[in-house]
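The complex is shown incomplete by one protein chain, all other protein chains being positioned as in the whole.
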Amino acid sequence: MIANLELVIDICLLAFLIMIVFASIKITDLFAVTMLFGIFSFVSALLFLDLDAVDVAFTEAAVGAGFTTVLMLSALRLTTRFENVKHRHSLLGLPIVILTGAALLYGVADFPNMGDANAPIHHHLAPDFIRLTQQKIDIPNIVTAVLASFRGYDTFGETVVIFSAGAAVLMLLGMGHVERKQEPEKNLILWVVVKPMIALILIFGLYVQFHGDFGAGGGFQAGVIFASGFILYSLVFGETYARKVIPATILPRLSALGVLIYGVTGLMSLISNKPFLDYNALSSNPVGGQHLGILLVEAGVGLAVFSTILLIYYSFSGREVIHYE
Amino acid sequence: MNLMTHLPVLIVVVPLLSAALCVLFNNRKSAWLITLLASFFCFYASINLIQIVQEVDVIIYSVGGWEAPLGIELRIDALNALMLLVLSGSAVLVSIYALKSVEKEIPVQNQVLFYTALLLVKAGLIGICVTGDAFNIFVFLEISSISTYALISLGHDRRALHASYQYLIMGTIGATFILIGIGFMYVMTGTLNIQDLSQRLPVVADTSAIRAAFAFLTIGVGIKAAMLPLHQWLPNAYAYSPSVVSTFLAATATKVAIYVLIRFQLSLFGIEFSLLQMPFNKILMILGTIGILGGSVSAIYQSNVKRMLAYSSVAQIGYILLAIGLASEPGFTAALLHIFNHALMKGTLFMALGLIAFRFASTELSVMSGIGKTMPLTMAAFLIGGLSLIGVPGTAGFISKWYLVTALLDASLWPLALVILIASVLTLIYIGRVIEVAYFQPAPEGITQQKVPKSMLVALWIFALSNIYFGLYSDISLGISSLAVNQLMGVTP
Amino acid sequence: MIAAAIVALLITLALTLIRAFMGPSIYDRILAVNSFGTKTVLFIVVGGHALGWFSYVDIALMYALVNFIGTLAVMRFFEQYSPHGERS
Partner (left out) sequence: MIIIGWLSDVCLLLGGFLVLTGAVGLLRLPDFFTRLHAASVTETLGAVLLIIGIMLDTGLMLDTAKLILLICVMFIANPTITHGLCRAAAHGGIKPAMETKSPMQNSTPSDSKNIYENQIQTETGVSGKAPK
């Protein structure tokens, strides 16, 4: 019964995805396409949940449905709203896309079945990850253990990717001029409702940050949630106020600080001649060291993600609008 | 704390953290100083690593203290060490060169971020070259790519934005393809470590998933390496980016992609599978040949010298691919040698062009008339680089071409050897055009001796002289290359 | 009963999706997206309980917040954007 239900859910969700994709190809109103992308990430996050990839679903929800929509709208504000219909059909792309799709299908043909207990991914390293997480790291969320400890070097790289994305956007767009912008009109209902909501969002962000060892979440998601709280503030009360709360100029530095926290945590273990990012060296008790290391590292990730996302938002929304005719 | 044992990770982490420090201090001068110091540290580290590799063959460093398949290992053998030398060497010269060039070409508010991005590109490329983990390659590829897109867009020409956008789209497709390939391999084997993959892949090699993974990886890396039909981003990206960036990219970026190609083909899939079972060696040779001829011919028709050299880069990549396609020991040696030597000559040429752009704010052929007299030192270095590109004996370019032709003759492919000769003539034509304009046409009225900053000239001449040095004494480059080839092919020396 | 609720929610999602495709005005689409988000939250709560997803409530909470922020952003965007570009 339950297994059937899961199958039905999967099929429905995948069908939704396909429908959304075709619809967004057909619709020329870019604004509507942005809306559909929002739905797309809601559905794909549901799929991730159904595949038991909770942390991925969390990220998809925070970034895909929330921040990306805001960002796309900010970008859309700067260009035209409707697709240029004249130059729509470039036939060169079609065979390439079809070829890529065919190659993907061809490759998938020999995959092990979904949920197959004999698949190599369940045999080769996964048992070791599960065993060692219990023994040496002792936190319930294995995903966090893999991300922050086993493959902490990758996560360090990803943090730097985010940092460099922030630097790239800053280089291209700058910080924007807030004083020329049209501020939102006063809306009493929104003002009343949003204030407690922001408090709630920030508290929830803190919860996700420090609960990442036990449940879904971690620094990345927490950073996005925190930034969303400030974006909400700036949406409702106007960007002038938001920039007074968190000045735009300190954001790049906060982002750099996040990267540095991560890196220096890794370098600490070098002092006792252990490899980079070996958290065992952080404390006399190896398990305690792992806990401390993961905590610090997640804090670095959270800080970097928070400041970079807010930075990107500021630089997009601070641009002057040019109305194309 | 023993610094030496941690060099493999420090060579990546130091530039990464220095990039963060640049932003934190937010001061132009200190940003440059940090960049310079980090580059020198990387150079020092890479020289030490080469020495260690020559003694112990392979350096393995487990990050986080987790052993290889579980954690991420850094794995440095002779091939990586060679790449590290190329990267950090050019990074040092570019950093010296950057001070004045950036002051002139980059808007003030972006200069700190420029150095940050430069450090990130460097760290990303180095990160690709030291890691022994397939997914880690992707992560560092992303770091370097994102920063590269931003750097290219800073060129003062408006077309730089378009070039950057073009590269962004193509590069992202390439990165996605690489990720798909890695994902497919992970599904079939359950591991991401290259060493572990190479042992577990033969069992499942005869599945459509692995064949598809191979195709995706190759095309993805091919885009990054500007392999012939996928090279469209390269000419614009090199032509319109700031001089510092085009110098560094021309010397390193595509080579790192080719390194990844070699690593995937040889260490991961194995020669048997990738080059012989898949008919990939033939494809590589054909693409390489077309690239050599097409790139050279296109170069002749360019009026912008920077663009001309960019097309020449497509041709040079053709040489390297052709050499890899031979799938033989001399072929690989020639390929690695050419990676090394091409970095030297393209570094020289682009740096010289950067100096010309510094004075005339343009690299069109028309501004260069009589420049041999007004900027004698710069043009002399350009001449050396050009001769090296043509392959005149006594320069670095000669060595790699010599090895390539020998390898081709070994495989009794004399028509291809003929192609190399024809390409050399074509190179002579397009370099000759510049030389002719620079030395045999009179300078326009009123233009006299041009002053250029000493620091830039010093960096340029170190590059230029290294062309001659490695052309006369090829022991170092050849030694490491052949050691690398031996390790790749599993031959114990 | 939970299965019935899940099926009801799936049908709801499909209907909402159709409204998002049809439009016709942009506000209909915004409404559809917001409504879709709300239903996703409900789906996570109900489905998560029935199928035993790990820490599903956190994610549902997150979704509710994200949905709120997203829709507000859209409305703010329309305040700034000239409404005369509307094409029905």
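Order of writing sets the chain letters: A, B and C. Residues in each chain are counted from 1.
Operating definition for what follows: a residue touches a chain if its C-beta (ideal position, glycine included) is under 8 Å from a C-beta of that chain, and two chains touch if they have at least 3 such contacts.
Worth saying up front: this structure is predicted, and the values here are computed from it rather than measured.
Novice: Could you tell me which shown chains are touched by the chain that is not displayed?
Specialist: Its contacts among the visible chains are A, C.
Novice: In the complete complex, which positions of chain C touch the hidden chain?
Specialist: 1-2, 4-5, 7-9, 11-12, 15-16, 18-19, 25-28, 30-32, 34-35, 38-39, 41-42, 45-46, 49, 57-58, 60-61, 64-65, 67-68, 71-72, 75, 78-79, 83, 86
Novice: List every residue of chain A that touches the chain not included in the displayed model.
Specialist: Interface residues of chain A facing the absent chain: 187, 189-190, 193, 196-197, 200.
Methods note: only the chains that are shown with their structure count from here on.
Novice: May I ask you to sort the chain touch graph into line, ring, star, complete or other?
Specialist: If you draw each chain as a dot and join those that touch, you get an open line.
Novice: If you average the CA atoms of chain A and of chain C, how many Å lie between those two points?
Specialist: Centre separation, chain A to chain C: 19 Å.
Novice: If you average the CA atoms of chain A and of chain B, how far apart do the two points sit, in angstrom?
Specialist: 32
Novice: Centroid from C-alpha atoms only, then distance chain B to chain C, rounded to Å. What do you get?
Specialist: 48
Novice: Give the residues of chain C touching no fewer than two other chains, as numbers and ranges.
Specialist: none
Novice: Taking each residue of chain B in turn, which ones touch at least two of the other chains?
Specialist: Not one residue in chain B touches at least two other chains.
Novice: Hey, which residues of chain A end up touching chain B in the complex?
Specialist: For chain A paired with chain B, touching residues are 103-104, 106-112, 119-126, 128-129, 132, 149-154, 156-158, 160-161, 163-165, 167-168, 170-172, 174, 252-253, 255-257, 259-260, 263-264, 266-267, 269-280.
Novice: What residues of chain B sit close enough to touch chain A in their complex?
Specialist: 1-2, 5-6, 9-10, 13, 16-17, 19-24, 26, 61-66, 69-72, 109-110, 113-114, 116-117, 120, 123, 127, 133, 135-136, 139-140, 142-143, 146-147, 149-150, 153-154, 180, 184, 186-191, 200, 204, 207-213, 215-216
Novice: If you look only at chain A, which of its residues touch chain C in the complex?
Specialist: 1-2, 5-6, 8-9, 12, 16, 19-20, 23, 29, 31-32, 35-36, 38-39, 42-43, 45-46, 49-50, 52, 54, 57-58, 61-62, 65-66, 69-70, 73-74, 76-77, 81-82, 182, 184-185, 190, 194, 197, 200-201, 204, 208, 211, 215-217, 221, 225, 228, 231-232, 235-236, 321, 323
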